[in-house]
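Right, one structure below, let's go through it.
All protein chains but one are shown at their positions in the complex.
Each chain gets a letter, A, B, C and D, in the order it is written, and its residues are counted from 1.
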Amino acid sequence: MVPLSYYLVLSAILFGCGVAGFLIKRNIITIFLSIELMLNGVNLSFVAFAAQLKSLDGHIFVFFVMVVAAAEAAVGLAIIISVFRTRETLNVDRVNLLKL
Amino acid sequence: MIPAVDYIRILPELVLSIFGIIVMMVDPVLPEQGSKKPLGIVALVGTLAALAATAYQTGFYGEAFYHMVRVDTFSVFFHVVVLMIALVVILASYDYLDVQSIRAGGEYYALILFGTVGMMLMSSAIELVLIFIALEISSISTYILAGMRRRAAESAEASLKYFLLGSFATAFFLYGVAMIYGATGTTNIYNIANYLHTQQSTLAYLAVGLMFVGLGFKVASAPFHVWTPDVYEGSPAPVVALMSTGPKAAAFAVLLRVLFATGAPGWFWMVWVSAVLSMTLGNIGALVQQNVKRLLAYSSIAHAGYLLVAFAAGRQVGISAAMFYAASYAAMNVGAFAVVSHFASAGEKYVTLDDYAGLGRRSPVLAAILTIFLLSLIGIPVTGGFFAKFYVFSAALQSNLVWLTIIGVINSAIAAYYYLRIIVYMYMRDERSEAPVARIPVGLGIGLAISLVATIYLGVLPGRVLEYAIQGAQDLLK
Amino acid sequence: MHLWIIPLLPLAGAAINGLLGKRFARGLVTTIALGSTALAFAMALWVAAQFAGLPPDQIPHIERYATWLGAGSFSADFGIYLDQLSLVMLLVVTGVGFLIHVYSVGYMEHEGGYYRYFSYLNLFMFFMLTLVLANNYLLMFVGWEGVGLASYLLIGFWFLKKSAADAGKKAFITNRVGDFGFLIALFLLIKHFGTLQYDSLWPLIGKYPIESGAAGLLTAIGLLMLVGATGKSAQIPLYVWLPDAMEGPTPVSALIHAATMVTAGVYMVARSHLVFNRAPDAAMAVAIIGTLTAIFAASIGIVQTDIKKVLAYSTISQLGYMFMACGVLDYVGGIFHLVTHAFFKALLFLAAGSVIHGLGGEQDMRNMGGLRKHLPYTFWCMTIATFAIAGLPPFAGFFSKDRILWSAWSNGYRSLWLIGVITAGMTSFYMFRLWFLTFFGDYRGPNPEAAGHAHDAHAGGSHGHGAPHESPMVMVVPLIILALLSFIGGWVGVPHSLKGSDHFDAFLSPVFHAPAAPAEGAQEQGESTTELAFTGISVSIALLGFLSAWWLYYKRPELPGRMAKAAGGLYTFVLDKYKVDELYGAVFIQPLIALSLNVFWKGIDRGLIDGAVDGSAAGAREVSDEMRQMQSGNIRSYAGWVAVGAAAVIAFMVWRGVR
Amino acid sequence: MNFINNNILTIVIFLPLAGAILLVFFPRRHRDIRYFALAVSLITLLASLHLPWYLVRGQSGFQFERNIPWIAHPNIHYHLGIDGISMWLVILTTFLMPLCVLISWNSIGDRVKEFFILMLVLESAMIGVFVALDLFLFYFFWEATLIPMALIIGMYGHGRKIYASVKFFLYTMIASVFMLAAILWLYARTGSFDFVTIQSMIQGGQVPGFGNAALWLFLGFFVAFAVKVPLFPLHTWLPDAHVEAPTAGSVLLAGVLLKMGTYGLLRFNLGLFPDQARRNAPWIIALAIIGIIYGALVAMVQPNIKRLVAYTSVSHLGFVVLGIFSFTQLGMDGAVYQMLSHGISTGALFMLLGMVYDRRHTYDINEYGGLATPMPVYATFFAFIMLSSVGLPLLNGFIGEFLVLSGAFQARQLYGILAATGVIWSACYLLWMYQRVFYGAVSNPANNSLRDLDARERVSLWPLAIAALVMGVAPMLWLHSIDPAVAATLRQFSSAVQAHAAHAPGSLVRADFTRNGMQALLQVIGR
Partner (left out) sequence: MLPLVLFFIFAALCVGGAINLLVQKHPINSALSLIVVMGSLALIYLLLGAEFVAAVQVIVYAGAVMVLFVFVIMLLNAGVEERTEHASRVATVLGVPGLIIGLSIAVWVVSHLAGLDRIAIGGPTVMNGSDVFGNPQAIGRLLFRDFLLPFEVTSLLILIAIMGAVVLARREE
C-alpha cells in the first residue's frame, strides 16, 4: 500500500522538474518538453486523488488535459517552426527582439 | 436527455461557433489575393447575432448541461463585454488586414470568433473542467493571433513568448485545480463552495494559490505580468486590443468565481500584494516607454492592479466594482488600441511616441478620440475610467482598505503622467513625423464610435451598468 | 454744508484732465484745473464763514454720506469731520494749493505732459483734502496713501530721467514702510475699539487712563502712528526720500514736499492728540524724533549746494520742529508752525523755482550769485521768506518757532529746547547762506549764450532761455501773495508774553482740550517774563546765524572752501548726507535683493523645491528605467519571475493553510 | 420666474459647454469662431447676472438650489446652489471669460477652433466647481478644469510649455487624488456625497470613526486646495504655468483657477472639518505668511515680467488663506473680497502683459524700458492696474487686503504684523518693475515703434479698470452679500468648534477668538 502523499510528492517532483527545465533549458523544444513534464506531474495528482476519492472526475480531467496538451503541442510546434523561420534559431535566449 | 433550454443557455457560444465555421467555409471561396473584407462582415454578423442571442438568454437564467454552465446576470454581463470587445476588434480589423496584407483572413476572423467563444464560456462555466478548456480555447486562439503578422519576427516572437509562458502558467492553474479536486473531491464551483462552507481544508489554500498564479498570469497581474509588454508590442494591434481586454475580462470572471463563489480561503494578502505590485510596477514601468503599444501594455498591468484592489475589497461592492471596472476598461482600452492599430499603418511602422507628434494637427478627430480614451485611462471625470476607479476605491474604503486606497490613488496620479505624455506628443509637440494619416475607414470609425459611446456613457450615466454589476455580484454569490 | 463738494471738485478736475486732457487745448486744461481748485478754495472760505457761525456744541461738524466699507461689526464711512483743526488744514491746503496751481501755469508752460501734470496736481488736492477732512482713520488712510501716489506720480513726472523715476519709487516705497506702521496702529484700534470713526473713537479712548510708567495699548498705537508719520513727514529714519523728491517739478516740491503733504504726519499726530496725551512715552518719542531730525537735517542742509536740496533738508528740519511741538504736547504750536511753514516754505520753493526757471534749469548755488538784480520780485519775496524761516521777528516763522521752543522748555524738555535753539541758529545760517549765495555777489553762472543748452535739467528741454530773467507775472503774483502771508501770517498767534492775544491758540485749543496750553492766571506774569527772555535767546541765535552767513558768504566768500578743506572727511561725510542712503542700501536693500535672488529664488524655489520635484520625476524615470531591466526580453527570465511569484504565493498560502 | 430660479445655475454652467459643442461643428473660419465664442461668453455673463439680481441677501443657506438624483449607486446628486461667496466667484468667471476671448482675438491664430472649445469647456467646469454642493459633483468639475487648462498651456503656450503643462497637470492631479480619497472615505461612512448632509452628520457626530480620520481627511482636502492656491512650498508650478501659458490661459489661471483652491478651503475644509481647521490653523497661517513675504521677495528679483506677476499671485493668495484661517468675520470677508479683486487685478495685469507680448514676443524685463513713451495709454492702464494690485485705497486691492489684515490681526497680532509687511513688498516689486519697463528713455530700438493699444484691447481693459475702481469705492455692493454668507459659515464653524470644546474641556479655543466670533455673530443676527 502506498500512501497518497507519495504520489503527490512524486507529482510535485515531476512538476518541479518541469519548472526547472523551463528555467534552465535553452532549446525551445526542450522547454516545451518541460511543460509537458509539468502537465504529466499534474496528471499524476489527478489520478492519485481520483483513486483516493473513488471518483472518476479526475480521470476525465486527465483525459481533457491530454487533449489540451495535444492541441498545445500542435500549435506550439507550429509556432516554434514559425519562429525558426524568422530567426533561424531554436535557442530561446536569441529570441529577444522584444524587451524593456 | 438534454432539455432544449440548455441549448439556449449556450446559444451565443453556439451561434459564434457556427459563424466561425461559416467564415472558414467562405474563406476558400474568396479569391486568393483579394480582400478579406467579406469575412469580416460575416464575423460581424456573427457577433451581432451572438449579442442578440445573449439578449435572448436573459430570459433563461439557470444551469445547463449537468451543472456545466450557469447563465445569470454575472455571466451575461461578461458575455456582453466580451462580445462588444469582439465587435470592436472585428471592426478595427476590417481594414487592418488589408493594410497589413495579412492573407490568413479566414483563420483570423474564425480565431477571433472561436476565442470569443472560449472567453464567453469562461464567464459562464461553473465546472473547472470546462473553465480549463474554455481558457485554453481563448488562450490558444490568442497565441495564434499574436503570430499573425507572419513576416514580422516580432510577431512570431510575441506568439512564442505568449505561448510558452502561457502554457507554463496554465500548468500552475491546472495544478491548482488538481489540488482543489483533491481537497474537495469535486471540480464544480458550487460544489466546492458547499464543501468549503462546511469543511476546512489545508489543501484548498495551496489550490487557491496555484490557481491564482495561473489566472494572475492571464490577467497580467504582478509578478506574473512580465510577458505583457513584449507580447503586446509584437502582436498585431487589433489582436492586442482583443487580448488586453477579452481574455483578461474573462479571466477576471473566472477569478471572481474561483475566489468568491467558492468561498476560497486565505487569499486576501496575496491579492493585496499583487494589486500593489501590479499598480506600481505597471505605472512605473510605463513612465519611460517610447512605444505606444508597449506603454499601453504597462498601463494594462496597472489596470489589472486597480481591478485587484476591488478584489481585495471583496463583498458585493468589490465584486460589482470589479465588474464595472472590467467593462469600462474594456471600452477604453479596446478603443485606444483600435486607434493605435489604425495609426500604425502598414507593417506597424508608426507606433512610437515620436510618430504621434503633431497628430492633433494632422488628424484632429483621431487625436481627439484617442485623447478621450487616454483621459478615461487616467480617470478624468465624464469618462468611464473615472467611475471605474471611483467605484473601486470607494469599495476599498468601504472595506477599510485605507492604505490600499491611498497607494491606488497615488498610483493613478502617477499614471496620469505617461498618458499625458501621449497627449502632449499629439498636441504640444511640433510635427516631425513623416507618418501618413489615412482617412478613418468606415469599419474602424464605427468601432471607435462604439467604444467612445461606451466610454462616455459609462462616464455620464454609470448607474445602469453598475446596477447590472451589482445584480451580477449577487448572482455570483448566490 | 455739502462739504463733499470740496474734495470732489479737484477730483473732477483730475478725472476730466486725465481722461480727456490730451485732446484739450492748454487753456482748457488750465481752466479746468485752476477752476476746480479755485472753487474748492472759495468753498473752503465759505465753509470757514459758516463754521464761524456754528454754536460750540455743533463742533465738530460731521457729515456722513455712505458706508464705504462694512464687514461684520466694523464699518467705515465716507464722511467729513470738520473742526477747527481740519478747517485750518482745509484753508491751508486749498489756499496754498490754489496759489501753486496758478504758479504752475507759468512754470510748466513749456513742458510736455501739461494736462498730465495738472491732472496729477488736482488728484493730489483731492487726496490731501480727503486726508484732512476724513471723519475716520480709514478714510484718512485713503488720503494718506493717495497723496503718496500723487507724490509718486509727480516726482516721477519727468520719467524719462532715471533719477526722477528712482526718486518717485523711493518716495512711494519709503512711505509704504511708514504706512505699514500706520496700518498696524489702525488694526490695534479696530481690535480694541472696534471702530475707526473719530466721533465714536474719542470717547472710548478718553476713558483710558494716562499710561505713565508702564507702556500699554495707547503707547503702542502712538508709536505705530509715529512710524507712519515719520514716513510721510520725512522724519528720522524715513526721511531719505524727501531730498530725492526734489527731482519733481519745483511747484510740486513746494506744494507736496513742503507745504502740505509732508505735514500730514503732523496733522495725524495732532488729530490723534488724545492718544498721545495718554501715552507720554509715545509723545516723548515724537518729541525726540522731531528734535533729532531737526538738527540732523539742518546739519546736512548747511553744506548742500543744490538750492532745492537745501530747502528740502530745511523742510525736514522744520517738520522736526513741528514734531517736537506735538511731542511736548503743544499741538497748537505744531499746527501753528505748520501753517506758517506752509507759507514761507512754499514761498521759498516757488522763489527757488523762479530762480531755476530764470536760469534755465540751473539748481547749483555755486553757479548763481548776484541774482537780485535780475530777479527783483523773486529776491524780495525770497528775502521775506528767509527772514521768516530764520525766525526773525516779526515774520511768521518767528512766532511759531518761538512758541515751540518755549513749549519745549516750559514743559520740561530742556535738552530738546537746547537742541532746538542750536538748530534755529543753524537754520538761520544755512538759509542766509542760500540767500547770500544766490542773490549777492557776482553771477557765477556760464555765459548767457551757453546757458541755453548747457544746463537743461528739465526733460522737457524747452527752457532755452538766455540770461537770468524774472519770471512771468503768473508766477510772481503767487510769490507776492505768499510773501505777504509769510510776513503777516504769524500775527494771528502773537503770544501773550508779547502782549498779543494769540487768536490762533484760542481758536485751536478747544480741539486739543488745551492740556498743554500755556498756564493762565497767577503764574502768567512770571512765566511771560521768562518767556520773553527765551524769545530773546532764540532771536539772538537767529541773528548769530545771519551774521556768520554774512561773514562767510558775503564778506569772506573764500573762507568756506578753506574751512571745508580743514574739516576734511567730516565735511564730505556731511556733504554725503552722512551716507545714510548708502547705509540703507548696504544694510537693507542689497542684502534683501541678494537674499531674494540667491537664497529664495535660486536656492529654495529652483534648487530645493523644483529640484526636489524634478529630481523625484527624474528619480521615477530612473527607477522605471531600472525596472525595465526586469523586462529583459528573455523568456527564461520571465518564467523565472513567474516561478518566483508562484513560489512566493505557494509559500504564503502554505503558511496560511498550516497556520 | 420660478423655472429660471430653479435652473439658472444649470443654465449658466452648461451654456458655455453647449457653445463648445456647437463650435465643434463650426467650419474653420476663424472670424466666425471668435465672434461665436464671444457671443456665448457674453450670453453666459448676462445669464449669470441673474444671480446677484435675485439673490436674497439676508437668507442663510444656499440659494437657487437644484437637487436631483443623478446616479443611484453610489448616491450622487446633481446638487447645485450658491451663497454670497460662491455667487461672486461665478460672476468673476463669467466676467473674465468674454475678456479672455477678446484678448485671444489675434494672439491665437492657430488651431483657433480648438482653443475656443477648450476655453468654453473650461468655463463650464470652473462655474461648476463653484456651484456644486455634492462632493462628487465638485470633484467632477474640479478635475474637469484640469484638462482644458493643461491643453491650453501645452498647445498654445510658448517656451517650455510642455514642462509647464505637465507640471501643472501633475501637481494638481496628484494633490487632488488625496481629496478624492477623502471624499470616498466620507461617502463610505455617511452614504452621501451631499455637502450639507455630510456637514450636519459630522456635526451631529454621526460619522463612525470620524475622530481618528478627521485629521487625514482635512489634510486630504487641504493638499488638493493648497496646491491650487498655491500655498508656499507647493507653489512652483505656478510661475512655470503662467510664464508659458497664453494670455487668456494666464488670466483664467490667476483669475479663477487659483480661487478654486481658496474657495475649497473656505467651503470644505472649514465647512466640514471646523475643529481640524482650527487645530491646524497655526501652521497653515505660517505657510500663508511665508507665502506672502516669500512670494513678494522672489517676485522682486524676477527678470521675467510674467514670472514676476505670477509670484505676486503667490503673495496675494497668501492673504486670502490668511484671512480664511483667521476665523474672523473681517478676515474671511476680506479673503473673499481679495479673491475677487485679485481676479480682476491680476487678470488685468496678465492681459496687459499679453498685449505687449503680442508686439514684442518676450517677457524679459531687460528687453523693455521706456515703454511709456511709445505706448502712453498702455502705460496708464498698466499703472492703474498696478496700483490696484499694490493695494492703493479706493481701488479693489485695498479692501480685501485691509480686511484680511485686520482680521488676522484680531486673531493674533503677530499674524497681522508679519502679513502687513506685504504692503511694503508689493510696492517694492511692482514699482520697481514698472520703472524698469516703462520709465526712462527707450533703450531698445525695437520698442521705438510699438503701437499703442488698439480699440479691441482698450475695450477688453476698460471693464477691468472700471471694476477695479468700483470695487474699491463701493465695496458694499459686494460685501452686502458676502458678509452674511461669511457670517453663516463662521456661525457654523464656531458652533461646531464650541460643541467640540464642550465635548473636550480644556481644548485650545482661544478666548478672544470666541469673543470676536460671537460678536460678529450677534451683529449679524441683530441686523
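We take it that a residue touches a chain if its C-beta (ideal position, glycine included) is under 8 Å from a C-beta of that chain, and two chains touch if they have at least 3 such contacts.
The shown structure was predicted, so the numbers you read here are calculated from the model rather than taken from an experiment.
Colleague: Give me the visible chains that the unshown chain touches, in label order.
Modeller: Within the full complex, the chain left out of view touches A, B, C.
Colleague: Of B:T47, B:S123, B:S141 or B:T455, which one is in contact with the hidden chain?
Modeller: Here the residue in touch with the unshown chain is B:S141.
Colleague: Hey, which chain B residues sit against the chain that's not shown?
Modeller: Per the touch rule, chain B residues meeting the hidden chain are 2, 10, 17, 24, 64-66, 68-69, 103-104, 107, 110-111, 114-115, 117-118, 121, 127, 129-130, 133-134, 136-137, 140-141, 143-144, 147-148, 150-151, 159, 182-183, 201-203, 205-206.
Colleague: Using the touch rule from the top, list residues of chain C that touch the missing partner.
Modeller: 632, 634, 636-637, 643, 647, 650-651, 654, 657-658
Colleague: List every residue of chain A that touches the chain not included in the displayed model.
Modeller: 1-21, 23-27, 29-30, 32-34, 36-37, 40, 43-44, 47-48, 50-52, 54, 56-57, 59-60, 62-64, 66-75, 77-82, 84-85, 90-91, 93-94
Basically, only the chains that are shown with their structure count from here on.
Colleague: Taking each chain's centre as its mean C-alpha position, how far apart are chain A and chain B in Å?
Modeller: Whole-Å distance between the two chain centres: 26.
Colleague: Averaged over CA atoms, how far is the centre of chain C from the centre of chain D? Could you give it in whole Å?
Modeller: Centres of chain C and chain D (C-alpha means) sit 37 Å apart.
Colleague: Give, as an integer number of Å, the spacing between the C-alpha centres of chain C and chain A.
Modeller: The separation of the two C-alpha centroids amounts to 96 Å.
Colleague: Among all residues of chain A, which ones touch two or more of the remaining chains?
Modeller: Only 19, 22, 31, 92, 95-100 qualify.
Colleague: Quick check on chain B: which residues sit in contact with 2+ other chains?
Modeller: Residues 160-161, 164, 168, 229-230, 414.
Colleague: Using the touch rule from the top, collect the residues of chain B that touch chain D in their complex.
Modeller: 360-361, 364, 375, 378, 380-382, 386, 390-391, 393-394, 397-398, 402, 405-406, 409-410, 412-414, 416-417, 420-421, 423-424, 427-429, 461-463, 466-467, 470
Colleague: Would you mind writing out the residues of chain C in touch with chain B in their complex?
Modeller: 620-621, 623-625, 627-628, 630-631, 633, 635, 637-639, 641-642, 644-646, 648-650, 652-654, 656-658
Colleague: Provide the residue numbers of chain B that touch chain C in the complex, in ascending order.
Modeller: Its residues touching chain C are 160-161, 164-165, 168-169, 172, 202-206, 208-210, 212-213, 216-217, 222-224, 226-227, 229-230, 265-267, 269-270, 281, 284-288, 414.
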